[in-house]
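Input: one structure, supplied below.
One chain of protein is taken out of this complex; the other chains stay put.
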Amino acid sequence: MSEIKYNEKLIFQSSMEGRSGDFIPNYTDDSLIPKNLQRESPPRLPSVPENEVVRHFVRLSRLNYGVDTGMYPLGSCTMKYNPKINEKIASESNFSEVHPYQSEDSMQGILRIMYELGEDLKEISGMDGITLHPAAGAHGELTGILITRAYHTKQGNPRKKILVPDSSHGTNPATAAMCGYRVVTIPSNENGTIDVEKLKKNMDEEVAALMVTNPNTLGVFENEIKEIASIVHEMGGLLYYDGANMNAIMGIVRPGDMGFDMVHFNLHKTFSTPHGTGGPGAGPVAVKEKLKEFLPYPTIAFKDNRYFFDYSHRDSSIGKMRTFYGNFLVLLKAYLYIRANGGEGLKRVSELAVLNANYLKKKIEGLFDLPYKNASMHEFVVSATNTKKKYGIRALDISKRILDYGFHAPTVYFPLIVKEALMIEPTETETIENLDRFAEVLSKIVEEAELNPQLLHEAPINTPIGRPDEVTANRKPILSAFAIPDKEG
Amino acid sequence: MSYFNHSKNDIEKMLSFLGMSNIDELFTSIPEEIQLKRPLKIKGPYPESELVKLSEEIKGSIKTYREIFRGAGAYKHFIPAAVDEITSRAEFYTAYTPYQPEVSQGSLQAIFEYQTMMSELTGLPVSNASMYDGASATAESILMAWRHNKKSTVLISEGIHPEYLQVINTYIRHTGITVHTIPLTRGLTNIEGLKDTVKDDISSIVIQSPNFYGNIEEPGKVKEIFPEASLIYVTNEALSLPVLKKPSDHGADICCGEAQSLGIPLSAGGPYLGFITCSNEYLHTIPGRLVGVTKDSNGKRAYTMTLSAREQHIRRERATSNICSNHALMAIRAVVYMSLMGVTGLRSAALLSIKNAHRLYRALIELKNVEPVYPNTPFFHEFLLKIPLDRKKLTERLERNSYLGPLEISTFPYLKENSTIKNSEEESLYLFNTTELNTEQGIDYLYSAIKESLL
Partner (left out) sequence: MSEYLYTKDHEWALREGNNVRVGISDFAQSELGDIAYVELPEIGTTVTKGDAVCSIDSLKSSSEIYAPVSGKIVEVNEKLRNEENCEIINSDPLGEGWIFVIEMSNPEELDELMSEDEYKKMIEEE
C-alpha cells in the first residue's frame, strides 16, 4: 500500500470561473424554453480545466486499494482478478453504442451474448429458465422472492413466512421483508450448518421459501441439503439458492441437483466482473421449469436461427425489475470469462479456490480460534476471541493492522453467529507466495497483539488516513460539500 | 485462458501440505450422490486471441448508427475521453465497496463529490451513492415515502416512462399500496383534475419531467392540492436539471430517476445510473449507501460511509431496502463528466439538444399530414408526431445511411396499459429525440427521408 498521505482538495475548491473546457460547442441561447419553466440560478458545479480534473481524480485513485493493487481476502466477496481483455472488448463501440430500443435485427449479436450466457448459467446451475435483468445479487433475491410470491399466489395462498439461516447475509431477510414476508430465523447447529430438526419444526404451509447459501457463509457445505430440500418441498415450499459462494462448486455440484428451485448468481463475484468501488454488478436468476412463467419479461429466445425478445409469458410474469434488459456490459464480461475458461476451466477455478482457502487455513492454524471444525470450502471463518481475551485486541484492530501491511482486510463481524469473526476467502487467482505472505502477516500481527497492543489500537498508520471518527459522522452526517461547516481544506 | 497461476508443482506442494494426494479429497463434504458426474457442457476454453476473434464475429451482427433520433429514456450525449480514462484506472474499477475507509478515500471522496453535485442539480440536500436505474430508483422512492408517511395510495402521472410504471407495479403490487394513474391533458399531467380526489390517504404523487412524450411538466402545482403528500419528481434526462426549474423549487420532497446522460454510454440498456435525492426529513428512510465527511484520529479530513444502520447488513428485515451493491462506478463516471463539462458544458449539451429538437419539429410539422400530437405544449428535446408513413421505405432510407430514426410507439411493447395512447390511434405515432450530437446534415436527411416516405 502506498505511503501517500496527502489530502486531496474537493473538486469544488479548485473551481475558477470560466475555466471549463470546450468539449462541445458552447451554446447559451435558452429562448426556446419558456422563462417560467427555467431554473432561476445555476447549480454550483465546479469550473475546472481538463488537466486539473484529470489530476484530481488520478490523485484520488492513488488513495485507493484495488484488487489490481493486492490481495483482497474478503470472505463472501470473491475478489478475483478482473481480466483486462473483457474490459477492452466491453468498451468497444459496437457494444457500448447500441441503443436499447434498436430493432432486434440490428441487435442480434447483443441478443446472442445474452442468450448464450443464459444457457451457460443454466448449465452451471442445473436450472431450466433464466432472467438476466437483476442488477445485483440483492436485486436477484428480490426477483426470486417475488417469483416465489407469484407462484404461491397462483396456487391459492401467497403464504406468510420466509425462513433464513442465522448465518445468512443481511440481504436475505431484507429481501423477504420487501416482499411482504415475515422472516423466521433458523439456528445453525454445532457444525455451523442448518439445524435440520429446528427446520422441520418451523416448516409449515405458511412458509413460502427457505433461502440458503451453499457452501454457507462459514464456508461449510450444507451436506444435509437433500434432506433440507425434502422438508421444504413436502410442505409445498420453494428452496432459494443465494449464489454468493458459487465459486466453490462450479463443475462439482449444481444447485439444481441439490434440490433448489431458484438460483441467483453474482457475476461480480464468481464470474470476475469488476467491483467498481461498489458496483455495478449483475445478479441473474435461474429457475426450475415450474417457475419459468413468472420470470420478468422479456427473456431472450432463439428460434429459426434468430434471437429475439420473448414477451409471451407476460400475463403470468411478475413484471419488470428494471428498464431494458439487464446490465449488458457486465453480462458481456461474464460471458467472455465463461468462454475463456470453458467447462473444464470453471471446474478448475472452483478446485483451486477451495485448495487456496484450505492451504491458507492450515497455514494460519493456531493463530486464532476456529469456531467450527468442519471442512472448509472456498472460504473459512476464524474468530479473534482469543486475542480479545488475552490482549484486548479485537477483529477490528486486526483488520486495521492488516491494511498497514499492504493487504486488504478480510470480512469482519460476519456471519453474525461468530463473535469477532474474520471471514477469509483468497480466491483462486492468488499465488502461493501471496498466501504465504498473508499468513506471515497474520502471524506477525498476533505477535504484535501480545507485545505491542497499543500499535494495533492505533492502526492503520501506513494509510492515507487513520481511523475516521464514525460516531460524529453518524450523529452529524455531512453528505455534501456545501454542508461542510468550516472552510478548511 | 485461465487466470489462476498454479503450476503442477504448486498444486502438489499444497496438497501434500494438506496431507492430501488428490484435489477430489477437498470435496468429500459434498455427498457423492449429488456431485456432477460429467463435465459442464460449456464452450471453451478460449485463449485470449480466440476471445478477440469471437467478439469480432459477434460484432458482425450488431449495428450501431452514426446518428440517433430516438431517446425514450436512453440518450446519446457526448462523453469526453477523460471519463473513460479515469474510470479505467484499476484503483477505481477493481476496488471493492469502501468498507475500509482508510484505503478507500479515492472512492469515498469521488462519491461524496457526486452526492454534492446531484444535490446541487436537484436542489435537495441528501443524495445517496447510486441505485441501479431510474425505474428501480423510482419504485424505491415510492416505498420511501410510504415508510415515511404510512399512507397507502400513490398517484402516478401517465407521463411516466411506461417501463417505470411496470417496474413500480412489480415492486409494490403485494404491499397493499394502491396505484392510480393520472391522465394527461394536452400532453401534461392533469393536476387540476385531481382537485376532487380524496386527499387523506395519498402517500405520494409521482410526476416525470420532461415526461415520456418530451413535455415539460409543472409538478409544483400538485403541492397546492396535496400539501401533505410527498411529491416525487422523476426525470430520466439528468441534463434537464441544469436548465429547468429545480425540483426543490417545485416543492419536490424526493427527486429521483436516471442519470445515464451524465457520461454513460447507451450500452444496450445497462449498466446505467439510478439516483435518489431527498429533503432532510427522509434522511433515515433513504435506501442505498451514503458517504459522509468527518475527521480521522489525527484531525485530518476523512470520508466514510455513514448511517449504515439503515442498511440490510445491520437492520436485516427492518432495512430501508435490500440494496447492497449499487452502481458506484457509474456515479464516478457522472462526477468526472460533470467536473469536466462544468455548468457551461452541461447547459450547452442541454440547449443544443433542445435547439436541434425544435428545429426538426418545426420542419416536420410543415409537411403535409404531419400532426403534432401536443401542439403548443412546451417540450424539451423530445416530441411526439402523428405521421402516416410507409414504414418500410423510411427504415430502408435511414438504414442505408446509418441513421436510427424515431421510436414508433405502436411497436413499443410497453404501452398497452397506457390510457392516453390507447385512446388515440396507436398507429403512426413517432417519438423523436435529438441531442447535441445530431448534425444539420443528419436532421436534413431525416426530414427528407420522412418527406419521401409519407403516405
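Letters A and B name the chains as they come in the text, with residue numbers starting at 1 for each one.
Here, a contact is a pair of C-beta atoms (placed from the backbone, for glycine too) under 8 Å apart; a residue touches a chain by one contact, two chains touch by 3 or more.
Keep in mind it's a predicted model, so treat the numbers as computed, not measured.
Of the chains displayed, those contacted by the omitted chain across the entire assembly are A, B. Contact with the chain not shown here comes from a single listed residue; of B:R310, B:H327 or B:H381, that residue is B:R310. The chain that is not drawn here is touched, among residues A:K9, A:K84 or A:R475, by A:R475.
On the side of subunit A, touch with the chain left out of the figure occurs at residues 413, 470-471, 474-476. By the touch rule set out above, subunit B reaches the unshown chain at residues 284, 307-310, 314-315, 318.
Note that in this section only the chains that are shown with their structure count from here on.
As a whole-number value, the distance joining the C-alpha centres of subunit A and subunit B reads 20 Å.
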